[in-house]
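Following this message is one structure expressed as structure tokens.
The complex appears here without one of its protein chains, the remainder shown in place.
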Amino acid sequence: MADPATSWAIAHSWLTLALPLAAFLVNGLALGRRAPRAAAAVAVLANFAAAVVALLVARDYFAAAHPAPLLAWSFPWLELPHFAGGLMLGIGCWLDPIAVMMLVLITVISTLVHLYAAGYLRGDPGFGRFFALLPFFAFAMTGLVIAPDLVQLYIFWELVGLASYLLIGFWYTKPAAVEASKKAFIITRFADAFFLIGIVLVATALGTVQFAAVNAPAAGAALAASPVVFGGHSCSLLALAAVLLFAGAWGKSAMFPLHVWLPDAMEGPTPVSSIIHSATMVVAGVYLTARLFPLFAAAGSALFLAETLGAFTALFAAVMACVQTDIKRVLAYSTLSQLGFMMFALGVADPAAPAGYTASMFHVFTHAFFKSMLFLCAGILIHAAHTNDLLGMGGLRRKLPVTHAATLIGCLALAGIWPLSGFFSKDAILASAWTAGRPWIFAVGLATSLLTAFYMARFYLLAFHGASRAAGRDAHAHEDLLMALPVALLAVPSAAAGWFAEKYFAQHMLPPGLHTAEHAAHAPWVPWLALGAAVAGILYAAWRYGRGFIPSAPKNPAVRLAWNRFYVDELWQVFAHWLMFTLVAAPAKWFDSVVIDGSLDASAWVMQKLGAAQRAWQNGLVQRYLAAMLVGLLALWLLGGLAK
Amino acid sequence: MNITDVLFYADAALILGSAVLAVSLRHVLHAALALMMALFSTAGLFLLLHAEFAALVQVLVYIGGVVIFIVYTILLTAHLGEEVPRSHPAKQLGALAGALLFCALLLAVLWAGRAWEVPAAHAADAALAQAGGVKGIGRRLLSAAPDGFLVPFEIVSLLLLAALVGAISIARKPAGDPGEGPK
Amino acid sequence: MNLTACLVLAALVFACGVFGMLRNRHIINILISIELMLNAVMINFIAFAHFRAADPTAGSVFVIFIIALTSAEMAVALAVVIALYRQRHPLDVERMKRLHG
Partner (left out) sequence: MIPTTLTPGALLLSLTWGIPTLTIVALALLPAARTRLIRWVSLGSALLNLALVAGLIAAWPAHRPPLGAEVPLAFAARIPWFDQPHITYFVGVDGISLLMMLLAALIAVCGVLVSWRVEARAKEFFIYMQVLLAGVFGCFISFDLFTFFLFNEVTLIPTYLLIGIFGTGRKEYCAMKLNLMLFAGSALVLVGLLGLYYASGLHTFDLYALAKVRFPADFQHWAFPALFLGFGVLGALFPFHTWSPDGHSSAPTAISMFLAGVHMKLGGYGCLRVAMFLLPEGAREWMNVFLVLATINIIYGAFIAVKQTDLKYINAYSSVSHCGLVLFGYAALNFLGVRGAVLQMFSHGLLTALIFAVIGMIYSRTHTRQIGELGGLMTRLPFIGVAFTLAALAGLGLPGLSGFVAELNVFLGAFARTPVLNKVCTVIAILSIVVTAVYLLRTINKVLHGPAQAKDEGLKDADLAERAAIVILLAGVIVMGVWPRAVTALIDGSIEPIVEQLAR
């Protein structure tokens, strides 16, 4: 037990950043192409070392009775003289409970996923490249969670976006993957532009971007005191800034209607989906909301958005997850739905009674384990059945025993069955919604729980039970050690993280500025109700997809609507394409080539014609020149005469 | 009207007449001969005005050199102008009108400046004769004094040299020239 | 014989030159007209020198210069004529338009 101030690990926490970066550089520049297997080894070892450092950091940090935020290290990156009295931007490491928690999550899951990928991508021509890019993601994500200020957060925010782009498009010869990567990047970029505006706004108004200062009550008051008047309407700068900052989270955590990129992102390799698009990166939006929680709470506007969007997305995505047949898409919609849970939990929290906040962080924690594990299992299933389609699997529980067990744990955890981890975190979220006095949000959450249990059970039953529908493709199904080991290791926290960490989260994962939590009386019936809903969902799924299930195309129009993802993608496509290409770009190009260039060419044309007209005088006929000279002389004479 | 006047008017008539011929004869050789005539009579005029050296140069250089050169050129280019068609009548009329107007302009200027026709202090004819003489001119031409013409003289000699070289290089037959005459 | 008579004579000869330049198409005719115009100028010089100048020598000097320059000009001009002829150009100024702008 070490004191955080003197801890070796905390002083050297830059290693969590430097090691993956070094792996990225070494693999990207040297090993990736020439020695892919060495590259994989380097990447795994670097991540493992980073995970060890992160765990040591966590040990030392949580050793204190009330872990206080601390700046572990920082070095200057860019100073901004004459801006709000001179501002220094740096790259630093700001440790507070949620940052340390995320640090551990990222490094541990990243190590396991790296290990898994070494098996999953064996023989892929891009094997070496993958082990350059994935450490790059780990590096960027680490930088994001330890950011002490908004600008560093934004820097790494964009870098994880880049990593996501590059990894979704990992198989860049596959058009669908390329499209998906572009879509993901542009949609998040769209949200990030507003995020950047928000950062600029806050930096200009407050003269600082440090979270500690931005979250201070004085900052909120200063922002609230300056109204923005625009065209007769006025709103507080605080509300505006909060919404703009929240926009970043909106895109990154794929809240409705910006959620469309996440299911498509499943085009990337499964390990990527596992770490980036379920466990860590998509949680960055939730993390940002939690980071700025005091500011958002003071503003109200952003938390209201978080609450409504979160609840809606949770339900909306759960509905879609119920009818998807692509194994990874089911999980993707499930991720969306769970992100909605985390988001609305933050939305219902308030600084005095931060139950929602702690519940949300708790869910981030548990969800990361079981969801990344589920994705890894999905990867094994895909390898085994050579298809992504759940309807083409079935009966795999004998062939893939470890996977089967892990998936069962994961599904039950996600469904919220006691005593698995999901039960505790989901229960905490539902309870917080109820105690915060949001019955409708609570009802939505409950309904989502029911649906969650249903689709996870469906997932499990379709994949592992019944007769094999793989038509012999799964003849060689087996579990690779490199792939089974991480799954097995992840199954432990998926099962146990709940009861193990519940108390600690509720008491210590508090919003900045709060040291002790006074928990309102926990409604004792909430866990029972949640459990009941989950069991009901599972039972319905068992009845529907149990023995004797025969897949058939959905006929029910409501199901078809959900199956077609409520046509949001198509709407986006039409709207964005129409707006950008038809409404703006095409007229702009027309204007440029016709009006601007046209007027230039027209002026050139006029000059040419003038020149041609003058050419008659420059025709090389000397006698005309002479005559012209004479005429000029005579004219001068006449003029002189007239002047007299 | 003394004998000088008579001689002057006769000479003037000769100059004018041959000038008109020189510009109106279509045949180039004839025109050149008329020009020669005009220059000759001008040399006579110079004699009347006591510029004997100028007259001499006129005859020797101008007529003996330049006009003969013109004639040579005419003969060299062989076709003696037949192939050049007559100008359009309108152009001829225009040229006449232009020339007349220009003449009117010159005369009007003369008229406007008639004030110079005040009797000047005439230098003695002897002095004039000496001034037009070779000796005076030679002194002036080669004098480095402020009113001397040494520098212009040297420049002119340079110019002549340059013209000589230029004329030779321009008129020189290019290597491999297939032949002569217009197409 | 007085200055005005000489000047009028020169003006008339000059006008002849102008007429010739405007009217004729043959390039040598035009050169001849130029000679006439220069001749008129020389008459002016000598006349002024005779009747007016305090420095009568200068008139002759200028005439000599003019003649010298004229010879130079003629040498070059006639060389051009010969070169044109060599290259099968017509000696008609109305057909000499190669230099038009």
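Chains here go by letter, A, B and C, matching the order in which they are written, and residues are numbered from 1 within each.
In the analysis below, contacts are C-beta pairs under 8 Å (C-beta built on N, C-alpha and C of every residue); 3 or more make two chains touch, one makes a residue touch a chain.
Quick caveat: nothing in here was measured; it's all calculated off a predicted structure.
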Item to check | Touched by the hidden chain, restricted to displayed chains | outcome: A
Checklist outcome for this item: The one residue from A:193, A:496 or A:622 touching the chain left out of view is A:193
Item to check | Sole contact to the chain not displayed, among A:558, A:586, A:616 or A:633 | outcome: A:586
Item to check | Given A:158, A:264 or A:502, the one touching the chain that is not displayed | outcome: A:158
Checklist entry - In the complete complex, which positions of subunit A touch the hidden chain? => result 76-84, 151, 154-156, 158-159, 162, 165, 169, 172-173, 175, 178-179, 181-182, 185-186, 189-190, 193, 196-197, 200-201, 203-204, 230, 580-581, 584-586, 588-589, 592, 596-597, 600, 604
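To be clear about the criterion, only the chains that are shown with their structure count from here on.
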Next on the checklist: If I rank B-C and A-B by number of C-beta contact pairs, which comes first?
Outcome noted: B-C
Checklist entry - Hey, how far is the Cα centre of subunit B from the one of subunit C, in Å? => result 6
Checklist entry - Approximately how many whole Å separate the CA-defined centres of subunit A and subunit B? => result 98
Checklist entry - By residue number and range, which residues of subunit A touch two or more other chains? => result 627, 630
Item to check | Of all residues in subunit C, the ones touching two or more other chains | outcome: 18, 21-22
Checklist entry - Okay, in this complex, where on subunit B does subunit C touch? => result 4-5, 8-9, 12, 15-16, 19-20, 22-24, 28, 31-32, 35, 38-39, 42, 45-46, 48-51, 53-54, 57-58, 61-62, 65-67, 69-70, 73-74, 76-77, 81, 83-87, 91-92, 94-96, 98-100, 102-103, 106-107, 110, 114, 116-117, 120, 123, 127-128, 131-132, 136-137, 140-141, 147, 149, 152, 156, 159-160, 162-164, 166-168, 170-171, 173-174, 177, 180-183
Item to check | List of subunit C residues in touch with subunit B within their complex | outcome: 1-9, 11-26, 28-29, 31-33, 35-36, 39, 42-43, 46-47, 49-52, 55-61, 63-65, 67-76, 78-83, 85-86, 88-92
Item to check | Contact footprint of subunit C on subunit A as seen in their complex | outcome: 614-615, 618-623, 626-627, 630
